[in-house]
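Encoded as structure tokens, here's the structure I'll be asking about.
Apart from one protein chain that is not included, each protein chain of the complex appears where it belongs.
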Amino acid sequence: MAAFDYAPAIVLLPFVSFLVSLGAALYGDDVLPKGGALAGIVATAGSLILSLWVFFTVSAGNVYNQTIYTWTTGAGAAGEEALELTFGLLLDPLSSMMLIIVSLVALLVHVFSLGYMNDEGETGLPRYYAGLGLFSASMLGFVVAHNILMAFMFFELVGLCSFLLIGFWFREPGPPSAAKKAFLVTRFGDYFFLVGVVAIFATFGTGRFAGAESFPVLAEEVLAGEVAVNTFGFAPTTWFTVVGLLVLGGVIGKSAQFPLHTWLPDAMEGPTPVSALIHAATMVAAGVYLVARMYGFYAVSPTALAVIALVGGFTALVAATMGVVKREIKQVLAYSTISQYGYMMLALGAGGYVAATFHLLTHAFFKALLFLGAGSVIIAMHHNENMWDMGGLKDRMPVTYWTFLSGSLALAGIIPFAGFWSKDEVLYEALVHGLGTDGGLGTIFLVAYAFGLLAVFFTGFYTFRMVFLTFHGDARTGQARDPEGVGWNVKGPLAVLGVLAAVTGFVNMTPVADLFDLDIEYLHRWLEGPEGVEFMSALSAHHYLELLESDVTGIHAAELDPLIPGGVSLLLALAGVGLAYALYGRGEPEEYTAKLGGVQDLLYNNYYQDEYQVAIAERVVLPLSRAADKFDQSGVDGVVNGVSSVSLFSGSRVRRVQTGLVSNYAALVTLGLTVLLVAFGIYGGWLL
Amino acid sequence: MNQWIAVGALALMGVGIPLGMIAVSSLIRPSVPEQGKSSTYESGEIPTKSAIGIQFNIQYYMVALLFVVFDIETVLLFPWTVIYQPALESGVGLMTLLFPMLVFIGVLVIGLVWAWRQGAVKWARSEAATRRKTEHNS
Partner (left out) sequence: MVVYPDWAALAPALALAVTGLVLLLIDSVDPDDSRPGLLAGTAVVGTLVSLGYAGWFLASGTGQVDGGTGAISLYRDALVVDGMALFFQAVFAVVTALVCIASYDYLKERAYQAEFYSLVMFAATGMAVMATANSLATAFIALELASLPSYALVAFLKHNRGSVEASLKYFLIGALSSAVFAFGISLVYAATGSLLLADVASALSALDGGLTGVAAIGVLMVAGGFAFKTASVPFHFWAPEAYEGAPAPISAFLSSASKAAGFAVLFRVFTTAFPLDAAGVDWMLLFQVLAVVTMTLGNFAAATQETVKRMLAYSSIGHAGYALIGLAAWSGGAPGSVENGAVLGASMAHLLVYGFMNTGAFLFVALAEQWDVGRTFEDYAGLGSRAPMASVAMTVFMFSLAGVPPFGGFFSKLFLFAGAVDAGFWWLAAVGVVNSTLSLYYYSRVVKALWVDDPVGEFELGGTPTGLYVAVVFAAVGTLLLLPGFAPVIETAQSVAAALVP
């Protein structure tokens, strides 16, 4: 197919734009018009067009799984095939859908950057656009990767780019340390991933995602007893779980799941368009995408699924509670991102492959929208991000307000915006699988479901607290009364995404489909993949379901009407919104303290409100957030610091052995040799 | 009867005899301490300084090193000359017999030429040595 021949260009185009901008950055600042933005826009637009072409080719029933370049062939052990390390493309429904998401968001972010970076007179623009280009290219490369080593390499490139872009304003104190933190924390997870990659190669001799010789298929056959692989003395199930969890380490780091989520809020130090790109379509999405990509491997390991579900559900709740008390608009969005990716992990763990992909799709659009909207507000507020300094922006920035509202409704999960449908499906899948599965696994799913359900309330609350504080009420500062205008390059992307955030959910309206018995679950059908292609059978949603219901995993769905849980979660979301409205929607949430000597009734009401707010914020949420924070600082950071201090300490002890006195060395050499002689003499049985 | 016992006995004797002689002589000799006995023997000359801490000219070492090189060369060359004629007669080729030794000597010659050109065999007068000599004579 012609589209597949051109598919490598999807990755190469942004890479070329990276090279162009890099050349400009090295040469000097003023060689390219718009600081390199145009090259990036053209390249990502080209990628988008090609991605759409691929998408339509895939919808016509074609898929693609080919090696493009073999860079190393090792010597294989006797009777086994040689280890091959390759680059290649896997274009199936999942990756072609993801390609569109990534290239579309990347394009919009490039356009938005014209308003956010160029018009604000930032310096170092070629470096910025070079980073964006490489970021897009590496994520696109990651999406199309057809083996896990290639995926790992692009995964690492994504991490590197996030480091470069978060630390873009490297002369200020915050961004470099945030960049470092992001890099180190994700790297911590990536080392597990790397070990996992080696383990996969050592176990299966291949890293391919699809095809008869791919490792998910091999794992399945091993468990069915058809083939044997080297499992290093473990039972195959145990070993696959270990390998799966190792790879999951990288996922947890990149997708900012508990307990490696700490880098993400700090990463807000980067430019806002970069935050949009990181959160909506690239870095954070990479982790979840990886699990979806090799879902066939996870689907045969109930333990790994349970861990994924539990981590996801827990992250969704904890992050949502933390988002409640933040003052900066981007911080709220950061915690919402962590929370939303928690939902996706919950869905993946609980066997809702389609639901997770669906939420990945909708979230990409509404979160990109919210970040770009926040960016627009930040431009208007002259880079003041404190929501308490805003208020009443609704009338002064109507385009931003209405699009932001669309995104917020989607995030909060209010019908009929995109987020409602996907989140509802995530929770529904968790619930039915929790009810239908026997034993501890089912209980874990139910616990995870409870976490997720509770998080819906908090999501509604913090989302609309943000909306009300930012746009409603009266302007609280001079900046808010007279905001700076934004141009077409800001409004355009917002409008596109605003529409998408409202309507994307219609691609998979499961409750409606069930209610009216309609065949409108397009996404579900899309992920089934075309019929008749051999390797697709192992990548289809249908096949995953079979794996989950097999004896190995034993996950079953209970019969349940989707309307009731959907209604419950909608009610909870509305309750959250309502509470936010009650606390922040009316009057002026902070200024009443200034009128304290004035009206008594108002004081009473305000006092009551204040108590109420303090009670929620300080007695419940703050301790919870503090506890989480404390765990973060003492538990997680403690371990990290502990490891490095142990190694540095023992390093200095080692150094002390090196005294500089040659006679000591001679003595130690002799001593060492003697120890070896005696030890091996006794061990070998010829001494004593 | 272990044959190693003979080796051990030889070692015992080797160490025992000198030690015994020193011990016996220290027991039976008369002890007459005198200054002349502890002073350095300088062929009848009266010693001027202590021998401890005296510094030899570095060039002694250079000459000694060159000597060692050629000493070892002789060790190799000697057996070669002994077997040269018989080997030639028994039909070993000249190339096999002569060439390796020529290469060996050639390598040594290069080293010697180099050392010569570097001044290793030129007995330069160090200022310190000259000064000491003049002081002694005066």
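Every chain is named by a letter (A and B) in the order it is written, and numbering of its residues begins at 1.
The rule is simple: a contact is a pair of C-beta atoms (placed from the backbone, for glycine too) under 8 Å apart; a residue touches a chain by one contact, two chains touch by 3 or more.
All values derive from a computational prediction rather than experimental measurement.
K.L.:
Out of A:Ala60, A:Val227 or A:Val669, which touches the unshown chain?
P.N.:
Result: among the candidates, A:Val669 touches the missing chain.
K.L.:
So which of A:Glu156, A:Asp266, A:Glu328 or A:Glu521 would be touching the chain we can't see?
P.N.:
Of these options, the touching residue for the absent chain is A:Glu156.
K.L.:
For the chain that's not shown, point to the residue among A:Phe15, A:Phe201 or A:Phe471 touching it.
P.N.:
A:Phe201
K.L.:
Which candidate, B:Ser39, B:Thr81 or B:Gln118, sits in contact with the chain we can't see?
P.N.:
Of the candidates B:Ser39, B:Thr81 or B:Gln118, B:Gln118 is in touch with the missing chain.
K.L.:
For chain A, which residues reach the chain that was dropped from this view?
P.N.:
Those residues of chain A that touch the unshown chain are 71-78, 83, 152-153, 156, 170, 176, 191, 194-195, 198-199, 201-202, 232, 644, 647-648, 650-652, 654-655, 658, 660, 662, 665-666, 668-673, 676-677, 680-681, 683-684, 686-687.
K.L.:
When the complex is taken as a whole, what residues of chain B touch the one chain not shown?
P.N.:
The missing chain touches chain B at positions 107, 110-111, 113-114, 116-119.
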